[in-house]
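The structure follows.
FYI, not all chains are in this one, though none of them got moved.
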Amino acid sequence: MFEVAVIGAGRIGRIHARNVAAHPALHLKAIVDPVGDSAAELAKALGSEVSTFEAVLADPKVKGVIIASPTDQHLTQTLQCIAAGKAVLCEKPLDQDLETARGAAAQLGGDKPLLLGFNRRFDRHFGALKQQLEAGRIGALESLLIVSHDPAPPPVSYVKVSGGLFKDMAIHDFDMARFILGEEIVEVYAAAACLVDPAIGEAGDVDTAKTTLKTASGRLCVISNSRRSGYGYDQRLEAYGQKGLLKADNVLESTVAHWGAEGPVLDAFQNFFLDRYAEAYRSEIAHFADIVAGKAKPMVGYDDAVRALELAEAAAYSVATGQVVRV
Amino acid sequence: MFEVAVIGAGRIGRIHARNVAAHPALHLKAIVDPVGDSAAELAKALGSEVSTFEAVLADPKVKGVIIASPTDQHLTQTLQCIAAGKAVLCEKPLDQDLETARGAAAQLGGDKPLLLGFNRRFDRHFGALKQQLEAGRIGALESLLIVSHDPAPPPVSYVKVSGGLFKDMAIHDFDMARFILGEEIVEVYAAAACLVDPAIGEAGDVDTAKTTLKTASGRLCVISNSRRSGYGYDQRLEAYGQKGLLKADNVLESTVAHWGAEGPVLDAFQNFFLDRYAEAYRSEIAHFADIVAGKAKPMVGYDDAVRALELAEAAAYSVATGQVVRV
Amino acid sequence: MFEVAVIGAGRIGRIHARNVAAHPALHLKAIVDPVGDSAAELAKALGSEVSTFEAVLADPKVKGVIIASPTDQHLTQTLQCIAAGKAVLCEKPLDQDLETARGAAAQLGGDKPLLLGFNRRFDRHFGALKQQLEAGRIGALESLLIVSHDPAPPPVSYVKVSGGLFKDMAIHDFDMARFILGEEIVEVYAAAACLVDPAIGEAGDVDTAKTTLKTASGRLCVISNSRRSGYGYDQRLEAYGQKGLLKADNVLESTVAHWGAEGPVLDAFQNFFLDRYAEAYRSEIAHFADIVAGKAKPMVGYDDAVRALELAEAAAYSVATGQVVRV
């Protein structure tokens, strides 16, 4: 059993804490959250303890730290934990500022035990697509379509501090594009608009975007983003290759269908990312357990975080200038 | 071009007349209907003429006759036309009375050019299933499920003269069972009830039935019948074999789907048998054209009509007695 | 935390033990299995202890017992545990012999804390169908279709001691029929054959069956059983009602589809009952935890076990005699 601490008892911290507690090889040593009683409540429910970030850092028994604190603390805490010899799972983004993130290359790059929380990499459906792709089922991959529409827009107060559509939301898709394409992007074009909620536009952001990526070898990728689908979590992939297409579709709440006067109706799509990715979060913790145990290298780390951030900045710049951007 | 006459200008007669008029090898010579102006209107729309059954019989140029008259005239008219040397397409049922139908064996059996109007044999979807079955895709067939639910019950006035659920509606399914199983039935059990409309029960009929058929070699078939689906024409097959399943599903109005707050909704199922089987009726006429031209033998004829009627009587007898019936 | 013991460290006992260990309100106190090292291995992996049935019975701290021993010990052990005041989760069947099972009515009937292991009652998909049915989405239920085909037949050695297709396999479907119909069955007819494996026939059993059930109010249910589907676990429901149909379909491994020269291919159906029902087994343990805690009454208990057994015997008798059987 390896001791693990969780920094942050918010929505995502609670998910990770529960999954750590349920993992047979991990023990949830401590929960840290300076705000209110959230750490105490969570610790009680899971039979763990409340602690401080300093105490966690100083405790040699704690082998792994999960950083689910506010975004502006991600990089600093990650640097401290890695320096202290601990394995780290850091929620995305590593930092909102590309230059700041790039500045940590010496400390976080290479083979450091740093796992970035790009949860979709651990999704069963996207993983199955990747596996079939690598097994050659469609021959050489030629192009890729990523649909990534959220159920409903976040509050404008969140939008204002989110870093914008590309850094906050599409960053998952930039990482997914690199994951599936298996090649770096050299060109970015994004067309975007504010069509969902005028308040998002007033806050200086866009809510709808179509981004085109091109790789050095000429492969193409289109990402469709919207802050509001109206029908739940819409997260799909279509990979087009020499011998056909592989697609990963949305996940339904159940296999139940109703056939009635209004036509055949399927059960709803999963509507909340914690439902849609519940299994992916468990798999992510299982992978982190292997990293803590020294049995695996992070499947997505510092370099991936920086690359995704570069693409997000390029897309935002493309929108701002109306030009194609070389990366 | 072969001359063809249509007897009966009702709903189904009009369909056949239009398909004859559009077929490149057939010419719609005459339409016969003693009631009102229906024959005249149809003849005008299709550039044909009104005639009488006697004139059609006597006209040596008329090579084919389509009998879409009231049910009680089917057998007599068929006998006369076959005796007059014409090819016949007779709507189902040949006759509502099994003994009467059996009595025509000498005149209608064997290789007479008599095609029975079991339209579903010409359906593209059921045909594709049959073709894949014969191509060995699921190995030996073991059992079969037929779902056959009408969109809505007919008026009780019709139910009273229909011959009952089994002779009127399930007769198509008995023919389909024989078509797919490729083997005769030896045992019939039917459980039935009046659940859709009490007036149907008061008229002495049932509206819901589950019929089990067994062949000599032990293959099993279940037919599910209902006079009302509530969601359109529900006509499906599932064939279970050694190496898997083949299924034919309902036909949607279009491929359009709506994803909204109420979940993903597909376009409606085709709701009317003239839509659902429009293409099958065209294929039936194309087959009849080949019979008229002497290029094909009827794929479903007198023997099939009698066999389906036998199964319908056996099912009704099973419901009446609560017993399994050997055929 | 409530102490729970698991009797039997075989395939299903291991599942239950793991789910108990992962449940926040239960503690896996002991594992009992007289054969070999299986109990010891399981106890080690889950941080539990090996014990004996007698010790478990005598330990007042053990509040719940999960009986996953060989079938012939189910009833005796259940009687002893209930008598000792413990809550029990007993795997199905309670007993293979109907009269023996009936004989325990005084000890096990009524409001005893006895949960029968009909795992499908806890399946998300069937549960969603039941919920929509009760919410009135299709109005009054009229008839039901249950497809229940196993991926591949068990070894003949198992078939010989299984109690036969109806008691071993279809018993789940009899329980499901009662669960969905919400009404008792009064009439059973089963047509069956040995079409999958002649060795099953030589062992005196059938491997393919179509069973028709009728309720007092005239509702109809058909169950299709086969020991081999050829395409994975085929467990589907179709409920037909006044205002349409509700169906629960098979579960796919993932949402990934491949479109290639051979047509569109979906990912495989889940092929193993421990995958297909993994989540249902977790929900079953969660329900058992509530029973142990006195917070819930068993949603499926002694009476349900006896009723399902009655239907299994009636179906077997119907096959043996070729007659409809009143229950």
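Labels A, B and C are assigned to the chains in the order they are written; within every chain, residues are numbered from 1.
Here, contacts are C-beta pairs under 8 Å (C-beta built on N, C-alpha and C of every residue); 3 or more make two chains touch, one makes a residue touch a chain.
Only a predicted model underlies this, so the values are computations on that prediction, with no experimental measurement involved.
Asker: Tell me how many copies the full complex contains, given that 3 of them appear here.
Answerer: Number of sequence copies in the full complex, not just those placed: 4.
As a working rule, only the chains that are shown with their structure count from here on.
Asker: Among the chains here, which has the CA centroid at the largest distance from chain B's centroid?
Answerer: When every chain centre is compared against chain B, the largest gap points to A.
Asker: Any idea what the CA-fit rotation angle from chain B to chain C is, to the nearest 5 degrees?
Answerer: Going from chain B to chain C via C-alpha fit gives 180 degrees.
Asker: Select the chain whose centre, defined as the mean of its C-alpha atoms, is least distant from the mean of all protein C-alpha atoms.
Answerer: Answer by centroid distance: C.
Asker: Quick check: which two chains are joined by the most contacting C-beta pairs?
Answerer: B-C
Asker: So the centre of each chain is just the mean of its C-alpha atoms; given that, what is the distance between chain B and chain C in Å?
Answerer: For chain B versus chain C, the centre distance works out to 42 Å.
Asker: Rounded to the nearest whole Å, what is the centre-to-centre distance of chain A and chain B, using the mean of the C-alpha atoms as each centre?
Answerer: Taking the mean C-alpha position of each chain, the two centres sit 57 Å apart.
Asker: Hunt down the residues of chain C that sit against at least two other chains at once, touch-wise.
Answerer: Residues 138, 243-245 of chain C each touch two or more of the other chains.
Asker: Residues of chain C touching chain A in their complex?
Answerer: Contact set of chain C toward chain A: 22, 24, 45-46, 124-125, 128-129, 132, 137-138, 243-251, 253-261, 267.
Asker: If we count contacts the way the header does, which residues on chain A are in touch with chain B in the complex?
Answerer: Interface residues on chain A, with respect to chain B: 229-231, 234, 252, 259-269.
Asker: What residues on chain B touch chain C, complex-wise?
Answerer: The touching residues are 138, 140, 142-143, 145, 147, 149, 187, 189, 191-196, 208-210, 212, 214, 218-222, 224, 226, 229-231, 234, 238, 240-245, 322-324.
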